[in-house]
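Excluded from the complex is one protein chain; the other protein chains are retained at their positions.
== chain A ==
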Amino acid sequence: MNNKVLLDVKNLKQYFNVGRKDEVKAVDDISFHIYEGETFGLVGESGSGKSTTGRSIMRLENPTSGEVTFDGQDVLALKSKEDMRRFRRNVQMIFQDPYASLNPRMKVEDIIAEGLDINHLVKNKEQRTKRVNELLEIVGLNPNHATRYPHEFSGGQRQRIGIARALAVDPKFIVADEPISALDVSIQAQVVNLLQDLQKEHKLTYLFIAHDLSMVKHISDRIGVMHHGKLLEVASSDEIYYNGVHPYTESLLSAIPMPDPEYERSRQRVSYQPVEDDKERRMQEITPGHFIYCSDDEVEMYQDKLNKKVMASR
């Protein structure tokens, strides 16, 4: 991991039904950045806006306002089909539902090679087959799977096909939107290990979106916690885990079930009540690398709280 910022998101807003009675602020003024080569985890419950954030960055939605800079390029300014194609060669996505995200009428080889064809990355049929086989092997499938259809595969295998499709165009950055939550426990570990191996070999940067904080902690270098469209806390994954100080982060941490009956018996759940006042809040750095969404007069309170936690754990 180096200190080059690959993706920079500033004041991103994604509203739906703007100006109508049922206006939804799915993503409401969030800012964060992702360094080259790292895994940034985004957690939150359903409806928190974490998936919408991923989709807005990919330009699968058109953000209401804000700035998204990828590798020095203004993503929201992309207009032509050609620019978009070039952008998406570098930024790929792995979807949550391995059953809905593969076209049931296409053969696996055509699913994987679609990006190759569109971007003219292979010159002839031979090269295409060779590259598809290579990709299948990378994700732990077998070249003779290429001529089959998605319905012949299990959930875990399908997710591998989705990963091969994302890798085909040699992207720099992958948005993984809940890539494991539809899979069985034993298969989840296989897919997480695969994602980590691929990151090392291909120098990938990940935005890993999930609601399972323990898995996010395992795979991420840094974590952002979202709730109701707001990003509430950002820090390194250990810092979030041991020294998360935002009340929502605390409540989320206290709700994670652990495979340990002793721990479960002594667990104290913290519930979260959002503060409702009209103070102006923004991301503020309370210690280096640890950001909290708070008002100016709350900074000190959070710093004290953090110090107490650090002292207590010593």
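Just so we're on the same page, contacts are C-beta pairs under 8 Å (C-beta built on N, C-alpha and C of every residue); 3 or more make two chains touch, one makes a residue touch a chain; residues count from 1.
By definition in this document, contacts and distances are computed from a predicted model.
Missing chain, UniProt protein name, picked from "Amidohydrolase family protein", "Formate hydrogenlyase", "GDSL-like lipase/acylhydrolase family protein" or "Peptide ABC transporter, ATP-binding protein": "Peptide ABC transporter, ATP-binding protein".
Considering A:T64, A:N90 or A:S251, the position touching the chain not shown turns out to be A:S251 (whole complex).
Although one chain is not drawn, the whole complex shows that of A:N11, A:T64, A:N90 or A:Q190 it is A:Q190 that touches it. Contact with the chain not shown here comes from a single listed residue; of A:E137, A:D260 or A:D304, that residue is A:D260. Although one chain is not displayed, its contacts with chain A can still be listed: residues 45-46, 154-157, 184-190, 192-193, 196, 211-215, 217-218, 241, 251-252, 254-264, 267, 269, 271-272.
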